[in-house]
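What follows is a single structure, and I will ask about it in a moment.
Here the complex is missing one protein chain, while the rest keep their positions.
So, chain A:
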Amino acid sequence: MTDLEEMQKELDKIKLQEEQLFEEMKHFVNQRSYVDAKIKVLSKVLPTLKSLKVETQDLVNTIHNIAESAEGISNKVRTLDCARNRVDECQQRVADLIDVGLCSEGVQTAILNEDYEKGAGHVHRFLSMDQSLLKQSATDIENVSSVLKAVGTLQDAAGQLRTIVQHKFDEAVRLEDLASVERFFKIFPLLDMHDEGIRKFCNYLCDKLRDTADKNLQTALNAPVTDKRHHVKFADTLTLLFEGLARIVDIHQPLVETYYGPGRLMSVVSFLQKECDTQVKLIIMEFQKHRQLQKKINQISEVAKMSSSSSFSKLDKLDPKELDILIQEITIMHFRMELYIKFIRRKVLADIEISVLISEERNNQILQLDKLINASDLSRRKHDLLSLYLQLEQYFMEESVSKAVGIDSTETAQQTSSMVDDTFFIIRKCIRRAISSGSLDGICAVINIACAVLENDFCGILRGRLKQGYPSGYLDLTQAYNVLQTSIQHGRLQPSDTEQIRTAFLIALNNADASTEYVETLCDSALGDVKKAIPNMNTNEHGKLESCLSGLSSVIINLKDVMEYGMQQLRVSVIKPRISPWVDSFLNINHQLNDDELSEYEAGESFVQTLIMNLDSLLSSFKDSLTSANYDGLIKILIGEVTARFEKVIFKSAFNRLGGLVLDKEVRSLSGYLTSATTWSVRDKFTRLSQIATILNLEKVTEITDYWGNHDGALTWRLTPTEVRTIMGLRIDFKQEDIQRLKL
């Protein structure tokens, strides 16, 4: 069948092909006449083509000829160009010669008329000519003498003008004639005296600056103590100086650029910098004298020395509060210096950018600029100031924190004491102040200092308080009631010594917890603030800052460590001694019940009800006095202790079916209670215990296979096969052979 079908198919295909071929043939035949006509036309065209070829050859020849003549013409044009250039040059020289004549005539009259701009203009024209070429052209022409004479006159006039302008400039400076000063300042470059002009002008500016700065400093020194800005008057004076300098640069930069050309700012700045250095030195010297800095620094280092050797150093200690304002002033001063240096650098860099085009030369100039800035007395004093700041800030931070710890107090119903808020307020203040100094190195150093204070002093104190321990003499309810009664009888509630130590212990524990949060916030906010204050940090600076901030995370680790230490204290002194007898009472209960005993047991107060009640009263005594993290930590420890102890007593007991049933119920309600007591999941901590209960609650030995093995219903076991067998052995109704026969 299939063969036939295929053959039929093949036949159809062939038929189709035949048809197609036939069609095509028909088509060819049809076209024949058309093709014939075409051939006829083409044979007619043939002779025309021959003549076309000849004509094309002619055309090619013509084009060749044209190309040759074009070549010739362009040669001639080149020669002409050359000639024209020479004519131009010649004209230039003639013009120069004529100008020399004109200039030499004009310059004298100009000088006589005191029109120095015009005179200098003539000289400038003369100086802009190629001097050697000028001499050469002079010898080329006939009346040598007149040109040479003109040149001579001009050279004399240049010299004359230079002297006059210098003199006039000096005079204008002496007369404080600002208009004339600027007038002659503009003439210097015309006489090729750029450097001289800038030097003289800058000297003039420096003189002005000195006068103003002197006056400002005097005003500051004479300012009465009652003055509102008395506490920052030196910072103000410094600010005025820098503002004056910046104004000078801003005003005169366009003037210099227009008349002297770009690229001169560096020399202007280097002249100004000398005066700036002198003035800064004066201000800082007065500042140090009036604010008695040396004395304060000496006092601080004295304290440092004494506290490390002996303990009675309280005699002449500097109050950190007194330093507060001074430190503030220093940071302002430092910030101003930083700002001014940045301003100068930016200005000069921009000037270099437009005036120097070769990158190598540019880098050279930038290097020179950095050298100028770094070698300046201003930079040196800035560093000195920062160093001073850091010494004072460190003292301020250490002393303020130790003060905060010293006056530590607790409001009733507060979980933490005042030292936490106070300490972090101080540290945040110091870091913010460091940020306001504008120096990354300063910020990093203060962060480092803060880490040291927190880790050594602050954590040390918390740990010290926890070391006192939590007095274990546990007050049960009746005792507490009696204490309360007697207190009321005495008219006031006076907590006993033990009570005080307990409160102190819990508060120290809470303080550590609260501090971890504070440190985290501190870290985040510091990073944000620094980014705002110093927006264009490069990756290296960023790394530096982050590395220093990571010092704060090790403070957190330290605090967690302190908390852990406190928790262990609680475990040993409170939880363990309480819990053991409560759980051990399980041993006194009959776990092999019959139905009657079961209902009797359930009707009365069961083991787990008592346990929960005890745990509840224990926990509730801590609930309000611990932070939630610490409370959770306590519960964690409590659960650990309860489950471990519970396991132990179970292994010491023997159960029947109903006993196992009861146990399973009790474990469930215990786990339920503790889950509700805390915010995080405790189920995990109960896994072993509930698995033990599950085993003891089995109907028969083989039922274990429902839970054990590699199937969907199986549990993830926390018990080893040996343990499972041991637990099953606790059921008196399970046969040992059955248990041994199990394949686990």
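We adopt the following convention: a residue touches a chain if its C-beta (ideal position, glycine included) is under 8 Å from a C-beta of that chain, and two chains touch if they have at least 3 such contacts; residues count from 1.
Going forward, contacts and distances are computed from a predicted model.
Novice: Using the UniProt record as the reference, specify the protein name of the hidden chain from among "Large ribosomal subunit protein bL19m", "Cyclin-L2", "Ras-related protein Rab-30" or "RuvB-like helicase".
Specialist: For the chain not displayed, UniProt's protein name is "Ras-related protein Rab-30".
Novice: Just to verify: which one of A:74, A:258 or A:550 makes contact with the chain not shown?
Specialist: Result: among the candidates, A:550 touches the missing chain.
Novice: Just name the one of A:560, A:718 or A:741 that touches the chain not displayed here.
Specialist: From the options A:560, A:718 or A:741, the contact with the absent chain belongs to A:560.
Novice: Write down which of A:342, A:371, A:652 or A:683 is the residue touching the left-out chain.
Specialist: A:371
Novice: Per the definition of touch given earlier, which of A:194, A:383 or A:648 contacts the omitted chain?
Specialist: In the full complex, the listed residue that touches the missing chain is A:383.
Novice: I need the residue numbers on chain A that touch the omitted chain, in ascending order.
Specialist: Answer for chain A: residues 370-371, 374, 380, 383-384, 386-387, 390-391, 394, 439-442, 444-446, 448-449, 451-452, 455, 540, 543-544, 547, 550-551, 553-555, 557-558, 560-561, 564-565, 568 touch the chain left out.
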